[in-house]
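Here is the structure we will look at, set down as structure tokens.
One protein chain is absent from this view; the other protein chains keep their places.
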Amino acid sequence: MTPAEKAKAPPTTVPRDGPDLTGPELEARLHRTWARPRGLIGWLSSVDHKEIGVRYVVTALIFFAMAGLLALHMRLQLARPESNLMTPELYNETFTMHGSTMMFLFAVPVMQGMQIYLTPLMAGTRNMAFPRLTAFSYWMYLSGGLMLWISHVMNISPDNGWFSYVPLAGPQFSPGKRADVWAQMITFTEVAALAVAVTLTTTILKQRAPGMTLARMPIFLWSTLVTSVMVIFSMPSVALASSMLISDRSVGTQFFNPAENGDALLWQHLFWFFGHPEVYIIFLPGTAFVSEIVVTFCRRSIHGYSVVALSLVATGILAFGLWVHHMFATGLPRVGYSFFTAASMSVAIPTGLQIFCWIATMWEGRPRLTVPMLYVIGFIFTFVIGGLSGVIIASVPLDLQLTDTYFIVAHLHYVLIGGGVFPLIGAITYWFPKVTGRMMSERMGKIAFWALFLGFQLAFFPMHISGLMGMPRRVFTYPAGMGLELPNMLSTIGAFVVAAAVLLFVVNLVNSLFRGVPAGPNPWDAPSLEWAASSPPAPYNFPHIPVVESRTPLWDADGSLRVVHGLRVEEPELLLTTVVSATPDIREPGVAPSPWPFLSTIATAVVFVCSIFSPWALVFGIVPAGIALTAWFWPKKPPPEGEPVIV
Amino acid sequence: MTLRHVFADDVSELPTNAFSHRSLTWWGVIGFMVIEGTAFGLVFATYFFLMSHEQHWAPQPLLPPNPLAGTLFTIIILATEIPNTMIKKAAEKYDLATVRRLLPWMVGVPLLLFVLRGFEFNSLNVNWYDNAYGSVLWALLVLHTTHIGTDWVDTVVLWRLMMTPHGEEPRRFSDIDENSLYWRFVWLAWLPIYLLIYLVPRLFR
Partner (left out) sequence: MKPGRFTALVVAGMAVSGCGGIQNALGGQAVQSRDFVSLFAVFMVVCTVMYFVTVGTLMWAVFRRRRATEACTVETGRHEVSAPGSRTALVVWTTLIAVGLSALAVASFFTDRSLAAAARSPKLAITVTANQWWWDVQYTPDNPSHIIRTANELHLPVGVPAEITLKSNDVIHSFWIPNLAGKQDVIPGRVTDAQILPRQIGQYRGQCAEFCGTEHANMALDVTVESMADFKKWAAAQLQPAIAPTTPLAAAGFNYVTTRQCSVCHNITGTPANGQLGPDLTHLASRKTIAAGTLPLTRGNLYGWVADPQSQKPGSQMPTMQIAPQDLHAIVAYLETLK
């Protein structure tokens, strides 16, 4: 039938959810429709956001542990002055791998993984907007990470720092393939992150439950939206820079070569234009975890919802105006620097507003000090130190002494661990029951928290001192007799305490997976929609798409949940709503499991890895990659019968 | 505590396909346009950053690029907007016959554009490895060529798809609509690049 004919044909009887089809019978049929096939092929073909989200988080935590082991090795080397536990070459590779793994393979992917898992559940929909693209992103991320770590095993890992400054990383001073491995790892991880960002943005704008206006969506969705837009605007910069670096190294372009009209500072501008928003891309989801946890455990809505939402937006925008504060020592005009000092200090204001709102929420409510709340409190104690040391280095005269010293190492770990990892562990503890259907051990969680909190302070606070006492960054050793022995030894001890705490957390995680107390859908009595789904959620998330009338739907529900009905049951279907008012608009076909994202990754990964060795790989590799992508896009079966309405 | 479901609106009569901001993939296309636009913007910034170091741009003794091939290219790519718009409008009316008739133009004319693009590379009067000016000019042209290349492949695939029975599916018309939208981005992005390659190096010699 032509589309016009289809428009006139009467609707045939198609099973749809509703008063006539609800409860266990509906759920069984939805399960058959939405569950993916079992077996290896089914696993490789999964497009279920929950599965992909868990893969992202688990993979990221494994990279976190590996990068953490590298850190312990470095701390052993630095525990004593003039130590030769590690050669300078090994040390330089180690800190490069540590930084690159933590930033590109842990911090952003873990936040995106949590966002992938939680966004459709919190928004009240059944999957992400582009499920196969999400699956592709995961495989691309994994490929980039594997490539980097295999290079480490093969002793061709990058050794110029996670920031890979030129001309050191250029063709003249870094012969061999190490710097190219770094640059291609960027390509993999940036493609993955960008694809996820577009998917998350689309999901939040178009798939929110009916009635969930932008002003009613959970703060977590605001933060996901803001950080996804930030990813979209910032990551092209590092992708461009790394491509220019590969090009300088492999085909002889002169972007960064001062002898041929190029400029070494071009790299720094492009890198930090990405690099500064990057740290907020890590931090803002951390603040969103805090908002969600505080609401549940203080038993009330967030104080100042609009203030918090607008602060997220303001931080996201301001973050793009700060990047030159990483370049204060490069000798750019001082007049320009003043702008960046002012901007760098101003960004503290929206964060300060968020802190006010959290504290006000605690004040007005009745805080319950569960493990997630402990991490919230630990976060405030720790992150604020990092934020204030950030205010210190926003001043150019102060930064000129402190930049490139251990003071910065202290600052960055205080904000990233305090502002990212602490909320993350609290969030994993908080949502663990939803993901697995079991509770984590509260007792083990509290011990791990205190070990992590105290160990962290012991490891990183002394670094403020060693920085002030003249210890630069990225040094494999330091001379004896300069007073650096004590802070370094304390940091090393602290690092091992942190490692023990992380180990305890992992033990808790694994143990609770098998022996945790079983949890129902809403063990914390939390207000947001994900807690209406079962624990763990069914493949289709919700049997009926919920309707939302407030910011805290489950608290205002009185035991009942308003839902829409009429979606197909035998074919996967979900609901698109309008962007602003979230009125039901389109019935969108769901996407079936597909092996093509995985196969496309293989084709693309081969192109990217081979291009490290020859630029021709890009030319020839286009063909298999193009075939895989075409097969991915090509429709596999016609749309379902009985669809008369097209507008 | 299992929640009791209270049934509200019936959504079974809602359409399953729509265009523009009501279509999910439209947002995906917009997202990728923003990403690529940002990348182009950063290359423009790089261009001006490198230019700010120079007394002369094109740096002496280089000649600026010869604009003949590039100008022809610009005229032709702007002309493709005519069939492009006709295809877009036809798609929004689910007019399969018109779409099938006009798509070959969007497959064939870009081949001419590729030929002209080849001449453009030859007209730059500088190699990518000579200096940073050459590198950034080549970068602009290579990026845009990749841009046209990927959209052309998309168009070929869509054209073949529309010639099969799949072409009758409503969803395919949104795909055509969005592909036409993307083509507009391809030639819009070209306009500032044209100026940066052919005009600016003549202004600051």
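Chains: A and B, in written order; residue numbering restarts at 1 for each.
One rule holds in what follows: contacts are C-beta pairs under 8 Å (C-beta built on N, C-alpha and C of every residue); 3 or more make two chains touch, one makes a residue touch a chain.
What you are looking at is a predicted structure, and each value in this text was computed from that prediction instead of being measured.
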Write out, one label after another, the shown chains that touch the chain missing from the document. A
The one of A:62, A:353 or A:579 in touch with the missing chain is A:353
Which one, A:15, A:167 or A:624, makes contact with the chain that was left out? A:167
Touching residue (missing chain; options A:214, A:307, A:513 or A:610): A:307
Can you name the residues of chain A that touch the chain not displayed here? 87-89, 92, 160-161, 165, 167-168, 172-173, 258-259, 262-265, 298-301, 303-304, 307, 329-331, 334, 338, 341-342, 345-346, 348-349, 352-353, 355-356, 359-360, 362-367, 369, 377, 380-381, 384-385, 388-389, 391-392, 394-405, 467-470, 472-479, 482-483, 525, 527, 551-552, 555
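Methods note: only the chains that are shown with their structure count from here on.
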Interchain centroid distance [CA atoms averaged], chain A/chain B, Å: 30
Please output the residues of chain A touching chain B within their complex, sorted ascending. 1-4, 6, 16, 18-19, 22, 129-130, 133, 194, 197-199, 201-202, 205-206, 210, 232-233, 235-237, 239-240, 244, 247-248, 251-255, 257, 260-263, 266, 269-270, 273, 520-522, 532, 543-545, 547, 554, 557, 559-567, 575-576, 578-579, 584-589, 626, 630, 633-635, 638-639, 643, 645-647
Which residues of chain B touch chain A in their complex? 1-18, 21-24, 27-28, 31-32, 34-36, 38-39, 42-43, 46, 49-50, 53-54, 59, 94, 96, 128-136, 138-139, 153, 157, 161, 165-166, 168-173
